[in-house]
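Notes follow the structure.
Partial complex: the chains shown occupy the same locations as in the complete assembly.
Chain IDs A and B follow the sequence of writing; residue 1 opens each chain.
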Amino acid sequence: MKTFAAAALLCLLFPVSVLRAQSSPQPSIPQPLSAQAASPQPSALSPSASQASQSDLAKLDQRVTAAQSSADNAWMLVSAALVLMMTGPGLALFYGGLVRQKNTLAIMMQSFALMALITILWALVGYSLCFGEGTPIIGGFSHVLLRGVGVDPNADYGGTIPQLTFMVYQLMFAIITPALITGATAERMKFSGTVMFMSLWFLFVYAPLAHMVWGKGGLLNATLGGTFPTLDFAGGTVVHITSGVSALVCALYLGKRQGYPKEPMPPHSLVLSFMGACMLWVGWFGFNAGSALASNGLATSAFVATHFAAAAATIGWLVAEWTTRGRPSALGAISGAVAGLVAITPASGFVTPMPALVIGLVAGVGCFLMVTWVKSLFGYDDALDAFGVHGAGGTMGALLTGVFATRSVQAVFHDAQGRALPVGWIDGNIGQIGYQIVGIGMAWAFALVGTIVLLKITDLVVGVRASEEQEIEGLDLTEHGEEAYNLEM
Amino acid sequence: MKLIKAIVRPNKVDDVKEALGRVSLSGMTVTEVRGHGKQKGHTAIYRGKEYDVSLLPKMEIEVVVADNMVDDAVAAIIQAARTGEIGDGRVFVIPVEQSYRIRTGERSEL
């Protein structure tokens, strides 16, 4: 707790020192932002001439650029909001409903605290580590304190939208990723331990992975000069494999909850989980279709693939459940949907609608097997199945992206003459599967090693596991001094 | 004075209340409970993990009555709560030694 307080103090102090840098007009915002489009602009035309002059055209051209930017910016701001909604309330409710009543606020609080914490870290150094210029493994410090991040577009990252938009959109991804891990540590990890571990994990696992896959010159980047071009449209490896695999490590490190698996630990409110799942589905349109970074046909295509995969995975899980257990359940339906959404994430900007259905079906059935069969086989206590859904689903999706990606949706590779080359196996490029495996392997390795090391450090400094008594009384009361419901009055 | 403790199906509470009213008993206290007996329960499955839901929702009705009212009250309850199916519930009669009305503070004979 001391450590946290110190970190917090730092937060309280830092801005004073950076205000000066910020207070004078930033070089990256040479024009007042409002100049762009807020008021009706004079026509570009010189009314007298009957022949259009080049300068008239130039003015018009600028206005077109502004209109295109406004259109894309509208979609990206909405997408950013949708992705934030995925964490809070989406994921918080989804997880909150799955735990026992006495730990409801504790798990929801973790998602919420990460919304705040990662935002601060992102502003300080996170964005720079992910998208600043750097090595193939990690970005540099060029954008520390968001230096140079203004309303001008950055051609590498969404050339039609303000870089600030890109920055805040990517932040939302950085928030949800660690929040996913809390599904594995639920009901027994200390809040102080969670805060410290997640901060470290964000800096040392998420940031490198994000840079490698999406950063210019990143080792695994497919379009901006990586050595091993891995396809990951919206975060199958960066978000889901890293969080899912780390979740598994956390579950193993922390050990089982008191009484697991003997005692029944049914979800305290599937209604909450249901709401959360619906919001995840809706929010995921921002996550995947937003990853087009523009409001174009690619965004639509990703939107459709996302929806189709979620639907097919729901059906897949339900049929598997109905067949093997005799009854299809609401928890099965929502779990299936999330599995499908996870699996389509890396593929969403590369595949046509029908393959999206296939990816969804595979993920639905596959994650059902992971959660019901593999988990009980190995006996680890991944409380809310963060690994079973995100780790497994993310891995399936990353592989299937290599199978189904096609240049008809996005021409990722070109030959010397600029002609589109085949992208995935079905498109004629079987070698892509190899790159996908490299990407998957890298994500697994980083997550495994990073999580063990950082958990150990956290354990030594503030401790990770709540006391037995806390676990029995519930973390809501003992860690946060609250109860989720006080219905008796 | 006796405490009559009746465990009945949740949807029978209103009927029991009416039936008691007909024998001029209006005071009662009702509690949500879960019961286990001959009635078979259900299996719930959450992500493959099975749980026995063998404690089924019931309502417990407590009525304190004068000794001479016990038989009428029990009869009324039984008649109103019966469906004839397993799971209808029980009625227990327990002795009560004293009874007070809080509002007046006095010991009452009901």
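The working rule: contacts are C-beta pairs under 8 Å (C-beta built on N, C-alpha and C of every residue); 3 or more make two chains touch, one makes a residue touch a chain.
Small disclaimer: the values here were computed from a predicted structure and weren't measured.
Peer 1: Jot down the chain formula for the full complex, using the labels you see.
Peer 2: Per chain kind, the total copies in the file amount to A x3, B x3.
The working rule: only the chains that are shown with their structure count from here on.
Peer 1: How many Å are there between the centre of chain A and the centre of chain B, using C-alpha atoms for each centre?
Peer 2: 53
Peer 1: Could you list, by residue number, the parts of chain B that touch chain A in their complex?
Peer 2: 44-49, 51-52
Peer 1: Would you tell me which residues of chain A are touching chain B in their complex?
Peer 2: 261, 264, 266-267, 325, 327, 329, 331-332, 335, 371-373, 375-376, 385
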